[in-house]
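Take a look at the structure set out below.
Here the complex is missing a single protein chain, while all its other protein chains stay put.
Entry: subunit A
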Amino acid sequence: MTRDDAFAQFLLRMGDNTLILGHRVSEWCGHAPVLEEDIALANTALDLIGQTQMWLGLAGEVQGQGKSADDLAFLRDAWDFRNVLLCEVPNGDFGRTLMRQFLFDAWHSIQLGRLMKSSDERVAAIAEKASKEVAYHLERSADTVVGLGDGTEESHRRMQEALDYLWPYVGEMFQSDEADAEMVKAGIAPDPASLREEYDALISRILSDATLTIPDSSFAHKGGRTGAMHTEHLGHLLTQMQWLQRAYPGAKW
């Protein structure tokens, strides 16, 4: 694997995470339990899609095949996506959506903090921009997880169920492969495994405030960030997200 291949792979991973999660979160638009939450979810989705533009834009540039961020978002099939599985699992109820957001935001904020020191100034600039937005996402998702976890009997039960369901998807964010090793060597991005300690400290504190119990299992579903095996849910998501560009190639707003 050449350094540029590894770099493109890394950028697709960043951009596909934000694209797929952004799309998932946008599915709540018009369906959230109250108007304020609807607006908050739509705003979060908007930030994530904005960040996708930057990551996939740079991915296209590094690939050097003349592909734009839009080409990469709308014209690839499931096996070419590099997002972690956590981002593509269905929303479930509001509690599960916010738990997924929290588990992702916590990783995202730590990752962007490290990327701000990237040896590639384009990566550092995107990380600097995105980290401000993500700090805000984390503040909100953590507050909501605490509010619902330490809430009523019903909300507590649902949040614990959400955590139990999503926990096996957490481990994938910290797995490393050849492309990651190449990025570490080039000083572009940190080793994913090196984020785990800080992540565990952060989520333990919040989940303890939320009176929730982290499952005692280190089993991790994987295959998203390598593209080896996505869940069946990604294909369904893409049929909706990509439908217009597939049916009417090149259609413009």
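The rule is short, and it goes like this: a residue touches a chain if its C-beta (ideal position, glycine included) is under 8 Å from a C-beta of that chain, and two chains touch if they have at least 3 such contacts; residues count from 1.
Heads up, the rule we're going with is that contacts and distances are computed from a predicted model.
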item	value
Options "1,2-phenylacetyl-CoA monooxygenase, subunit D", "Pyruvate dehydrogenase E1 component subunit alpha", "ABC-2 family transporter" or "Bicarbonate transport system permease protein CmpB": UniProt name of the undisplayed chain	"1,2-phenylacetyl-CoA monooxygenase, subunit D"
Options A:Met54, A:Ala106, A:Leu207 or A:Met241, residue touching the unrepresented chain	A:Met54
Options A:Asp4, A:Asp80, A:Asp93 or A:Glu139, residue touching the unrepresented chain	A:Glu139
Residue ranges of subunit A at the interface with the undisplayed chain	36-37, 39-40, 43-44, 46-51, 53-54, 121, 124-126, 128-130, 132-133, 136, 139-140
